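Pasting a structure below so you can have a look.
Heads up, one of the protein chains got dropped from this complex, but the rest are sitting where they should.
Presenting chain A:
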Amino acid sequence: MKRSITRLLMAPSVILLLVWMIVPLSMTIYFSTIRYNLLYPGQNNFVGLMNFEFFMTDPGFLPAIFNTLTLLLSVLIITVVLGVALSALIDKPFFGRSIVRVLLISPFFIMPTVNALIWKNMMMNPVYGVFAWISQTLGFEPIDWLSDFPLGSVIMMVSWQWLPFAILVFVTALQSQDTEQKEAAAMDGATSWDIFRYLTIPHLARPIAVVVMIETIFLLAIFAEIFVSTGGGPGYDSTNLAYLIYNQALLQYDVGVASAGGLFAVILANIVAFFLIRAVGKNLTV
């Protein structure tokens, strides 16, 4: 009796959540199996798996997967390595530490679109960008970042955006590290590097796993930075899966193929998550 009342009371929220998830998913599945092109309204006949075939044979498909994974791994490595290093550096008290911390965290408050615009127009512009000015001052030819290294430029922007998140998590984790353990290690003859290597890094295993998982979720769906800066180009050089789907749906008006791509992205995300959780997830059980 009591149990059924509990279930009855929980039902609205459970049903709402279910609908919230089921409706978009089933609509996507439905769209992916019909012909659904905005240029040919009304001709929505069932086509089976043809949309998937179109999506996978698209010339942008393989580059998009490659770019998605490259972007993901590069940003993960950069943010985790730099994040651990910077957090360890600002862990000891020094004059102006709180200001430095706020400055390190602040890129996180900037929205992705603005971030991309800043990098595109103020930093990477080959004529009046800061990088160009540095190159010229040192007597080198300025680099046209967005056309010569499109994916590299996107990686740079996204890393800058996500580094604060990593720092935020790591700084908090470092504060919970036991000082007596570090003192014990110092008494045991450990140098600062030894303490970092044998105590701090293992202590950070769990926060690193958390950062990797959370960042993976967001990095697989990077869109704004690419849209604002390179537009996926030149060619498909900086097109990732999310951008390719956008390309199909709103540039080629083919909602059916885009839906197929969306489902494919869900599968890819699951595969990546499976391996990542296998790789770092064992740290969560320490």
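Before moving on, here are some points about what is shown:
The rule is simple: a contact is a pair of C-beta atoms (placed from the backbone, for glycine too) under 8 Å apart; a residue touches a chain by one contact, two chains touch by 3 or more; residues count from 1.
What we mean here is this: contacts and distances are computed from a predicted model.
Taken from the listed names "Ion-translocating oxidoreductase complex subunit B", "Sn-glycerol-3-phosphate ABC transporter ATP-binding protein UgpC", "Gas vesicle protein" or "Tetratricopeptide repeat protein", the protein name that UniProt assigns to the chain not shown is "Sn-glycerol-3-phosphate ABC transporter ATP-binding protein UgpC". Residue in contact with the omitted chain (choice from A:190, A:213 or A:269): A:190. In the full complex, chain A touches the omitted chain through residues 178, 180-181, 183-191, 194, 198-199, 202-203, 205, 286.
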